[in-house]
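Right, chain A next:
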Amino acid sequence: MTRSQGAIHFDTVRKEYGDHVAVDDLTLTIEPGEFFTVLGPSGSGKTTTLMMLAGFTEPTSGAIRVDGVDIAHVPSDKRNIGVVFQDYALFPHMSVRDNLAFPLDMRKESRAVIAERVDRALTLVDMTAAADRLPDQLSGGQKQRIAVARAIVFDPAFLLMDEPLGALDRKLRQRLQVELRQLQQALKVTMVYVTHDQEEAMSMSDRVALMNHGRIEQMGTPRELYEQPRSAFVADFLGTNNMLAVRPEAPGRLSVENGGLLALDDGRIMPADASVAAVRPERIALTDVTAAPPAGFSHCTGKVTHRLYLGSHTMYTVHSETLGPVRVQMQHDDGEHPYRTGETVGMIWRTRDVNVFGSTAER
Partner candidate 1 sequence: GGDDAGEKGSITYAGFGGTYEEAVKAALFDPYSKDTGVKVLYDSSGSDVAKLVQMSKSGSMNLDLIDAEDSSLAQFMAADILQPIDTKGLEGFADPSAVTGYSVPWYTFSRNLFWNKDEVPGGVDSWADLFDTKGIPGKRGMVGLPWGILEGALIADGVPVDQLYPLDLDRAFRKLDTIRGNTVFFPSNGDLQNAISQGEIALGYGNLARIKSIAASGAVPLDYTWDGAVLSVQQLVIPKGAPDQPDAFEAIKYSLKPEVQKAIMDKLGYTPSLKSVLDGLDAKARADLPGTEETASDETFRIDVDWWAKNGADVLKRWQDWQNR
Partner candidate 2 sequence: MVVALVFVLPVAILCLRSVTEPTFGLENFTRLLGHSGYRDSIVRTILISAASTLLALVFGYPIAYQMVHGGKWLRTFLTVAIMAPYLTSILLRSFSWLVILGRQGPVNKLLAQVGLEPVAMVFTPIAVVVSLSHYLLPLMILPLAATMRSLGDSRTRAATSLGAGPAQAFVRVYLPLTKPGIQAGSVLCFVYGIGAFVIPALLGGSQGSMLGTLIHSAIKQSGDYGLASAAALVLGALVLAIVLGFQRLTGMSTTELAGRSGTVATRSPRTGRRGGRGLKLAGRAAGALDRLGVTRSRRLPKILAATLGALVLAPQFIVVPISFASTKALVFPPVGYSTQWYAEFFTASWLDPLAVSLRIAFFVTIIAGVLGTLAAMGVVRGTAHRWGALTSTLMMLPLLFPTVVAAAGFYVEFERLGLVDTELGIVLAHVTLALPFVFSVVSAGLRSLSPVYERAASSLGASRAVQLRRIVLPLIAPSIATASLFAFLTSFDESTVAIFLSGVHVKTLPKRIFEALSLETNPTVAVISVFVMACAAVVWLGYVLFRRLTQIWRSNP
């Protein structure tokens, strides 16, 4: 099942609600077959973006093009886009089978074709047994699968999903994430996926656009966003980070609020208004105090003030005189760390793992 499909291009698309700018001159391109995720805090414009693509909301200005063709005047029932809504929006008065047959019926497929494709889609989401139930007789996860099946059964060029897993519990969500991703790859369909869950975005996407206040803060692979955040907002929003208020001191050197100094790796260009430095907890290792740092590493001592056992790892809070409180994440490779609360420990990290930004995080 391969599909001929085009690139989606947003060209300075803007949406205003009265005074409020929900989406602010958005420009981006989504490649064919890509799993593209729009991530961002509540109210950042994710749903609005998706709804403009689906044709349920009209942009205030700008154009959305598919394969170069402006789709402004294509009504949503002609856009050939499969949408999975946050609340699934299954038709409660139709059986699972009728829900799936609906889009094919709209396309005047023959009865035989409909039966065959509905069955295929049901098999794909492993729901053949529930074909004759009404949506109310399904569990949350099952509903989700039917919603996905209905969105793909008519071979749409694109799939749009608006936080489809938001309501589910963690365990189920993780399983469905894997299923969705596999499905998308099997179908080679372009997926535009909206979520506010960073972990979900990271685990599923080819590329992520991180939105904030209607703008894209950064767009790239999950790894790019995580490893090379371009702003303090991005650094803080994805994963956990130690955010330190700093001032430039000398080339390659920042002074930290509490009085300490922070070294950067050689040749790192620092923004002139550098004000925030970030080091990820997992990039810091706890050592015995005596250990001296090798080249390319920084080092500092502090007292363990808090240990948070988190199953696969522990999150330590270490209070350093020079840096203030620093979180350090250590995986439980063998179930035990020797460090206790109150103990004085050394911390060591690579200078290249320090990121510097020009403005403070917004939240």
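Keep in mind how these were chosen: all candidates are chains of the complex that A comes from, given by their letters.
Structural remarks
Note that a residue touches a chain if its C-beta (ideal position, glycine included) is under 8 Å from a C-beta of that chain, and two chains touch if they have at least 3 such contacts; residues count from 1.
Keep in mind the model is a prediction, meaning the values are calculated, not measured.
Candidate 2 is the one, among 1 or 2, that touches chain A in this complex. Of all the residues in chain A, the ones that touch candidate 2 in their complex are 54-56, 75-83, 85-87, 89-95, 98, 102-103, 105-107, 134-136, 150-151, 154.
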